[in-house]
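Note that one protein chain of the assembly has been removed; the remaining protein chains are unaltered in position.
For chain A:
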Amino acid sequence: MHDLPARLPGAQRNLLLKHLPEPRMLCTMRSVKLLPGTAFFTGRRSFAAGVSKEAEPLKKLVYISQSNDVFTNLALEDWLYKQGDFKNSRALLLWRNSPCVVVGRHQNPWVEANADFCAEKRIPIARRNSGGGTVYHDLGNLNCTFFTSRDEYDRKANLEMIRTAVWDTYGLDLVVNKRDDIEWRGQKVSGTAAKLGRDVAYHHCTVLVHSDRSMLQKALRTGGVKGGYESKATISVPAKTACLREAEPSARVSDVMNAIGRVFLQNPIEDKHGNTVPSEAGGYQLLNPSDYWFPGLGSTRRDLASWDWVYGKTPNFSFSRTYSLPKAHNAGNNPQEHGIASVTVTLHVTNGMVTETEIKENDSFSQTGGSDLMHISALKGQRFTEHLLDAAVQRTVSAAMNAYPRGSSGNHRAFSPGPRLTQRSLIMESERNHDPMDREYVNSILTCA
């Protein structure tokens, strides 16, 4: 029973599902507010015995989500966090997702994720409720969520369980570092984040078993193309990653899942003073995260997948980009003045929407012929993307070029509108000049959690 593979044959799965309560029972308990979560998953017995809480041993349960959808799994985690009662029980939720990028609660997805790459590969970007930095998930990555009461929240102890499980299974000696990441030979195999509420807390972490690291690198903006963004949002600390399979070719997610579950159920629980607390292993349960089993889950999922949450919850920020544009007409008679004018445009973004536009005329927009700034001020009230600004600048320049006839001057090529002036000819200096190894920049990201 304890050695349950992640994917069960149908009959066995059905057998396990019998251990879940009847959905009607869920509803009844919700309505009388006796609910919550974990206790009643174990059935009537422990619920009825819930009166004499002091004497009862702490119940430990391992849940395995049957969904691979990031929004559904985040909704399930949130459901357990909000509805669960972990006064007298602890739960470990094991889950994994199809390829996706997950940013921390107070992060900027435009800074953290490579939006173009994600769109092209149809990799969804999600925002979780916990703190910390951005991670990439795929089916080769296992996520573990440890639910406890707020007072019993202990990240180090949880990470130690994972360390033990990997040691027991593969004999790999992992190290838990100061930032609560798990490393193998100095490379990160697991990242941690947590959510602390009034009564309940959860700590979740990733375990890279055999993720596609080239996808990970492309999907995240790890290389420092973060230039131009200014905000108080927390910034991810880039780290070299490794997968367990690189150290142990036979590593499989299902085995790691079993091993962590087993250690969680078997390990004794200690209180703050180091005394062992009586506990009881409740076993494994497969969860089918649907509205049927978890009332309200569907609407939480919808909220988590909405633009308003993923992008709209971004801490206020400003984005500046410097464009090098061809100089315009009034320089026409003097060939010395032909060339490039530099213009910096800044967008101020609140709740993901452009609220203010600002043009720093380093070399005057008018020199480029872009005196009509309508296209840029028209961005106010629109949902922010980097391309939005590029397109507006391009429109401004194109409009100017159409307004002036092809001059007799020598720079008539720079004037000619149409395909020649494509996105590529707008040199983005903010990106080009941003050296990722710049000391100040590295320091600034290291000081963030």
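Keep this in mind: a contact is a pair of C-beta atoms (placed from the backbone, for glycine too) under 8 Å apart; a residue touches a chain by one contact, two chains touch by 3 or more; residues count from 1.
The working rule: contacts and distances are computed from a predicted model.
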{"item": "Per UniProt record, name of the chain withheld from view [\"Glucosidase 2 subunit beta\", \"Glycine cleavage system H protein\", \"Symplekin/Pta1 N-terminal domain-containing protein\" or \"YALI0F04125p\"]", "value": "\"Glycine cleavage system H protein\""}
{"item": "Selected residue (touches chain absent from view) among A:N129, A:S190 or A:T322", "value": "A:N129"}
{"item": "Residue among A:K156, A:R185, A:K232 or A:H387 touching the omitted chain", "value": "A:K232"}
{"item": "Contact with the hidden chain (one of A:A193, A:V207 or A:L220)", "value": "A:A193"}
{"item": "Residues of chain A (touch criterion as defined above) contacting the omitted chain", "value": "104-106, 129-133, 151, 179-180, 192-198, 232-234, 272, 315, 448-449"}
